[in-house]
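Moving on to subunit A:
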Amino acid sequence: MALFRNSLTYVWLFLVGTTLVSWWLGATTAVADIDASALSLNFTVTVGIILIAVVKTRFVIWHFMEVRHGPSWLRWTCDSWLAFLAVMVIALYRYSM
Partner candidate 1 sequence: MTGATLASIAGGESRKGRLLSNPKLDQWICFWSIPVFYILFGVIFVLLGRIMPPPTPTMSTENIIAFMTSPNLSLAVVLLALSLGMYALNSGLMLTQMKRMVGVSPVLRYAYIAVLGVGGLPGCLFPGYMFALGAFRPEYDPEILAMLYDLGFLCFVGSLGCFIIQYVVFTIAVFLDKRGIFPKWLGYFSIWTLVTELVATPVFITQTGPYAWDGLLSFYQGTLIWVAWQTSVTICLYQAIKNQPLEELGLPLKENEL
Partner candidate 2 sequence: MLSGDGAAIERVPDFEMADQQTQSRARFPGQPAMWFFVIGDLWIFTCYFACYAFDRGQHSAGFLQGQLTLSQGIGVFNTILLLTSSLLVAFCVQAAREGATALARRLLLLGGGCGIVFLLVKASEWYLKISTGLPEGSDSFFVYYFMLTGLHFLHVCLGLVILALVFRELKKAGPPHVAFVESGAIYWHLVDLLWIIIFALLYLLR
Partner candidate 3 sequence: MQTKDQRICLWIAPFFGLLFVFAFWNFQGFFPPMSPTMSAEEVAAFYRDHLGHIRSSMILCNVIGVSLIPFFTVIVVQMMRMNNASRVFSYSYLIAVINGGTLFALADLAWLNAAYRPDRDPQLTMLLNDLAWFAFITPVGFVLVQNFCLAMAVYLDKGPAPIFPRWVAHFNIVTALLMAPSAFALMYKTGPLAWDGAISFWLHIATYALYIAVMFFVLRSAVQKQADEETMLQSSWKEQTA
């Protein structure tokens, strides 16, 4: 069936895979009780999770929203927004911790 050999299906598989990875990453520390040592681990985990989310979002924008065929200004706007979001969330979280 052409639908399964379509490039979008591979993108979908990738996205589901990364979701499971970030779940595994986020879940493992749930067992560890919350104490100072776990907190430092938390930050690396947090950055990991946010980066995974950013990568997933970029894939959705480029492949599902077909921005990869779109004009360059649209590509640039979406990417710069995504970068700004990631940097800002990580910075705010780190700064206010």
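Simple rule for what comes next: a contact is a pair of C-beta atoms (placed from the backbone, for glycine too) under 8 Å apart; a residue touches a chain by one contact, two chains touch by 3 or more; residues count from 1.
Quick note on selection: all candidates are chains of the complex that A comes from, given by their letters.
Being a predicted model, the structure only gives us computed values, none of them experimental.
Among the candidates 1, 2 or 3, the one in contact with subunit A in this complex is 2.
Interface residues of subunit A facing candidate 2 in the complex, by the touch rule stated above, are 1-3, 5-9, 11-12, 15-16, 19-20, 22-23, 25-27, 29-30, 34, 38-39, 41-43, 45-46, 49-50, 52-53, 56-57, 60-61, 63-67, 69-72, 74, 77-78, 81, 84-85, 88-90, 92-97.
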